[in-house]
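One protein chain is absent from this view; the other protein chains keep their places.
After this line comes chain A, so read on.
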Amino acid sequence: MKSAVIVFPGSNCDRDAQTALTEVMGTPPAMVWHKDGNLPDDVDLVVVPGGFSYGDYLRCGAMAANSPVIEGLRRHADRGGYVLGVCNGFQVLTETQLLPGALLRNAGLDFVCRPQALRIESSNSAFTSAYGDRKEITIPIAHHDGNFVADEDTLDRLEGEGRVAFRYSGNPNGSARDIAGIVSENGRVLGMMPHPERAIGGHEGGADGRGMFESLLSAI
């Protein structure tokens, strides 16, 4: 199981992802600076971390989506590799159109950081199998632009294809149909606003994020 974490200028959850991957999966990920272009060969999982890539001075994730490393990310996704985009990483994935939709400013307009209850919508995915029968987990959120939007057709398709991975219990940001995370058509690219890497135990974030990394470990 080989993983990599992309580091953009302004990424700030790259170390959190590194810690979570190392701790839960047993092997440290390769940390890939965005200018370096290529991802390591044979990498199984690429994490696009949270933060404020390029300061979010344009649309969140828009500049990162045009960074040299994105070409490698596309190739990785095209050949069926796993991708996890968290928070700003989710925004990057929608900007690159590896995932549909967009993330707008929170409906309440303020940045919001709180423990967030999430409903697991499909328990048999590569990202959620380890949760077993659990239907609800609590994972911290911390974002200003997490309001997921897509046109009705897209939303219907996501629902119909079982691609809504998580929904908020108590919508914190106005997201359409309470959507907190979605997966790609092949189920291998997950984008989500909550931070599973901040919930691996021993801290205020709790331990409910571990299951995601454990699921990936058994899927790959």
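Keep this in mind: a residue touches a chain if its C-beta (ideal position, glycine included) is under 8 Å from a C-beta of that chain, and two chains touch if they have at least 3 such contacts; residues count from 1.
Following the convention adopted for this analysis, contacts and distances are computed from a predicted model.
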{"item": "Chain not present in the shown complex, as UniProt names it (candidates \"Xanthine dehydrogenase YagT iron-sulfur-binding subunit\", \"4Fe-4S dicluster domain-containing protein\", \"Phosphoribosylformylglycinamidine synthase subunit PurL\" or \"Acyl carrier protein\")", "value": "\"Phosphoribosylformylglycinamidine synthase subunit PurL\""}
{"item": "Contact with the hidden chain (one of A:K35, A:R75 or A:K135)", "value": "A:K35"}
{"item": "Contacting the left-out chain in the complete assembly, out of A:G85, A:P100, A:P140 or A:G211", "value": "A:P140"}
{"item": "Residue in contact with the excluded chain [from A:R15, A:R74 or A:R119]", "value": "A:R15"}
{"item": "Residues in chain A touching the chain absent from view", "value": "9-10, 12-13, 15-16, 19-20, 33, 35, 50-52, 54-57, 110-115, 140, 142, 144, 195, 197-198, 200, 202-205"}
